[in-house]
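See below for the structure under consideration.
One protein chain is absent from this view; the other protein chains keep their places.
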Amino acid sequence: MSQELADLHAMWRIRVLEETILRLRLDGDVVGSVHLENGQEAIAVGACRRLRKQDAVFSTYRGHGWALARGVPPEKILAELLYRRTGVNGGRGGSAHFSAPEYGFYGENSIVGAGAPIAVGAALAAKFDGSGRVALTVFGDGAMNQGGVTEAMNLAAAMDLPVVFVCENNKYSELTPINDMVRNPDLSARAHALGIPAVRIDGNDPAEVAAAVGLAVTTAEHGRGPTFIEAATRRITGHYIGDAQTYRPAGELEADEKNEPLVRLGQKLGEAQAQKAEQRARDEIAAATERALAAPLTDPSTAREHLYV
Amino acid sequence: MSQELADLHAMWRIRVLEETILRLRLDGDVVGSVHLENGQEAIAVGACRRLRKQDAVFSTYRGHGWALARGVPPEKILAELLYRRTGVNGGRGGSAHFSAPEYGFYGENSIVGAGAPIAVGAALAAKFDGSGRVALTVFGDGAMNQGGVTEAMNLAAAMDLPVVFVCENNKYSELTPINDMVRNPDLSARAHALGIPAVRIDGNDPAEVAAAVGLAVTTAEHGRGPTFIEAATRRITGHYIGDAQTYRPAGELEADEKNEPLVRLGQKLGEAQAQKAEQRARDEIAAATERALAAPLTDPSTAREHLYV
Amino acid sequence: MSETAKLTYGGAINAALARSLDQMPETLLFGEDVALPGGVFGVTRGLRKAYGERVFDTPISETAMLGAAVGAAIMGRRPIVEIMWADFMLVAFDQIVNQAANVRYVSEGRLSAPMTIRTQQGNAPGACAQHSQNLEALLLHVPGIRVAMPVQAQDAYDLTLSAVACDDPVVVIENRTLYAGAKAEVQIGGQIAPIGGHRLRRAGDDITVVTWGAITSSVEAAVDATGVSADVIEAVWLNPFDTEAVLASVRRTGRLLVVHEANLTGGFGAEVVARVTESGVPLKTPPKRVGAKDSRIPAAVQLAREVLPQTDEIAAALKAMTR
Partner (left out) sequence: MSETAKLTYGGAINAALARSLDQMPETLLFGEDVALPGGVFGVTRGLRKAYGERVFDTPISETAMLGAAVGAAIMGRRPIVEIMWADFMLVAFDQIVNQAANVRYVSEGRLSAPMTIRTQQGNAPGACAQHSQNLEALLLHVPGIRVAMPVQAQDAYDLTLSAVACDDPVVVIENRTLYAGAKAEVQIGGQIAPIGGHRLRRAGDDITVVTWGAITSSVEAAVDATGVSADVIEAVWLNPFDTEAVLASVRRTGRLLVVHEANLTGGFGAEVVARVTESGVPLKTPPKRVGAKDSRIPAAVQLAREVLPQTDEIAAALKAMTR
């Protein structure tokens, strides 16, 4: 299978996973807040294929796809959202705050920007533990305005720590356009100012993402510290389920849907290949969903375990 | 009196005030932590002479000189440190956390970086209250690594608020060199990255400071938002009283003492003028000290007043 | 001039904010997504349109938002800032505890910070540990900050206005599970009351139940289900807290139960128990608290139920104490 086809398939897996979660949410099997990453799949897919086993990903609440791209089985993700015993955290994390360290996925975070300093800590550990770990943290454009993110970037820069900062710039923070919230829409400039090599890339192209992350990993591996990647993308779904997206200017969503990574790469590879990639993803996720739904709910009597050792 | 002589005199007032405080502290009249700004006087003096009555200064714990330059009578500052009824806050603020709003001095802050967002709020108020106020906030090089400062700068930039951010870059945060804590020693780059006009100036030259602040005030007045000024300086005393400054490389302090603003401007103006400026300052502060020491201590029975309306 | 309107809890807050913006020209209203989008829960809908630039959206910068509120308040504005979830206060807690709370006291009354922080808290089905906490106790240990916690639409309206009119910092803690509930008659336009006071939700003789927040309805349900004759005192204001009202009730009933959704240990229930027992009011039975079992909050609904106080637990306590 060509790399492009592999990427397309990996992106379809995420898309179908998210569609499935949406359906489960609307059906009431999944409850509470759910944040989908439809349209942004190329970043997780491009990045994760350049990460090694020893690397660690720290994502936001919009993290299902990152977990999947990192290798977490879809069944375990779905089971988590369905609060099953087989979920990665037995349902304690839920959609917005689960982790699966055995797959190098160190967790979502529902506090905007809070994962960045934690990723820096994982990189700090690497300085001493001989793991060769690179820590990758992903956050949104809006998170750039959370002070802790600047603190984290500066600490990583000052200490030459092996971190990759990935900013998924989807142009919105919830319902608010980033360009109304900053003077300088070039967010990578902030990393530059801290002395961090920074690039702005097309986040809807998995190959471009992979190239940038690959370089960042090499930079980190060689002790040259952090890299910042601003990946332009668009979410083609609401921020949360139920978000009517009235804040979008007329025509924007339609344009975004034409430029979304699955459409783009699908057109490039042709309908036949694209359909095959999609179908394989659908079959896999459907089977995973069935298994997840069949698993028993986590036993309520375990609710108070694991608070302390 | 020439502007230069006025500046020299104003700087001497601060120096003598700080020397007096040091003496009072060593004698035990003043207790607790005290942070002097010896060597950094040109920034407060240069900045405050370009501020208008309606403007508001927000400083750090190292704020005695800023208060003085803003027009707070030295007697009231000393009385504050001596916990007298005549102190600007009756001794509740003390050396590190006093304010004197009636002089446009909205207070010191002992939490690194915390004054910046508050100054932004004062500027926000100006947008609506017709005061024409410009808010000036001053903080150290180390404070640049406190996330809230970046947040504050971005908010001011995004909203075009009338704020002047003054970074007193004295190269140390307490006992730690800033250059060990950042990759890029040009701190103004961070403001640039946020779209804020930023300059790096000689903070030991009151005229240069006044020019930069003057331009910043004009920029703010005209609705063009914040300016960032990185003023290079050196403190020629310890961070706190008792700081042996063992962290300084050999010869540094001696070099700094040659380049300090009082020496520099004094040499330029000649010994006669310099001595006159110094003497006037000494006389004034001595008289103020006497009056402050003669004032009654704040009545302990008032300790619980003013917690709520 | 007072009239009534049928309003949801969210609608009542919206009405109170509109009135504040209308009648107090020094008010500002800001926060993430509050202006153009009208708030993620729709509570601030229409206010930007009606009141223009005094209502604005902010970056995701809680420290800057709260600091800006402090600074604007010091200068005579009356900012109302929304922190979308109480959990998010913690990225910027300094601006509340070390800044806002100190303004009046440290300046010896020369400055004040008439600001209102609107936030909402608590668990809702499926919410994760970082979106479920009940944090009022943290604020209640901080002198200089007032705290209100409305549950009924009328209180949401009244307390919001009292908070905005207060010349000290007030945190109004709302609850997102209530925003879109049933509409109720709300008296609007009346006099703005000073802060303070409580609401007597049930009157009875055998036990005093002190509670606050959304769990008040579970307490009412438990009282109604058990038929226990209980004074149910809802502490809509937690600072100032109406200690006198509680003592007067316990003096009559001789029994005290405190119920809150917050974690038991170190919750404000302990303070209520301490005040009552220190007072020496005679008790017929030891006082009791019902709160969340010391734990983080799991997302899984069936697990969260084990941790959070439920109606049957409250009912059992009522029965055991009055048996």
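We just call them A, B and C in the order they show up, numbering each chain from 1.
Basically, a contact is a pair of C-beta atoms (placed from the backbone, for glycine too) under 8 Å apart; a residue touches a chain by one contact, two chains touch by 3 or more.
Note that the structure is predicted; figures quoted are calculated from it, not measured.
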TODO: May I ask you to name the displayed chains that the omitted chain touches in the full complex?
DONE: A, B, C
- [ ] Decide which residue listed in B:N38, B:S59, B:T219 or B:T298 touches the omitted chain of the complex.
- [x] B:T298
TODO: Looking beyond the chains shown, say which of A:L68, A:A126 or A:I178 touches the absent one.
DONE: A:A126
Task: Chain not shown: contacting residue from A:L8, A:A79 or A:I118 - done: A:I118
- [ ] For the chain that's not shown, point to the residue among A:G148, A:P162, A:G225 or A:G266 touching it.
- [x] A:G148
Open item on the list: What does the interface between subunit B and the hidden chain look like in terms of residue numbers?
Closed with: 30-33, 61, 83, 90-97, 109-114, 142-143, 145-148, 173-176, 180-182, 240, 246-247, 297-298, 300-304, 307
Task: In subunit C, positions touching the absent partner - done: 63, 87-88, 90-94, 97-98, 101-102, 105-106, 128-130, 133, 137-138, 140-144, 239, 262-263, 265-271, 273-274, 277-280, 286-289, 294-296, 298
Task: Contact footprint on subunit A, counting only the chain that is left out - done: 56, 58, 89-90, 92-93, 97-102, 106-107, 109, 111, 114, 116-129, 131, 133, 135, 147-148, 151-152, 154-155, 158-159, 305-309
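The rule we apply is simple: only the chains that are shown with their structure count from here on.
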Task: Any chain in contact with subunit B as well as subunit C - done: A
- [ ] Please report how many Å separate the Cα centroid of subunit B from that of subunit C, as a whole number.
- [x] 39
Open item on the list: Report the inter-centroid distance (CA atoms only) between subunit A and subunit C in whole Å.
Closed with: 35
- [ ] Starting from the mean Cα coordinates of subunit A and subunit B, work out the distance between those two points in Å.
- [x] 45
Open item on the list: Using the touch definition from the top, which residues of subunit B touch two or more other chains?
Closed with: 147-148, 151, 154-155, 158
Task: Residue numbers of subunit C (touch at least two other chains) - done: 58-59, 61, 63-64
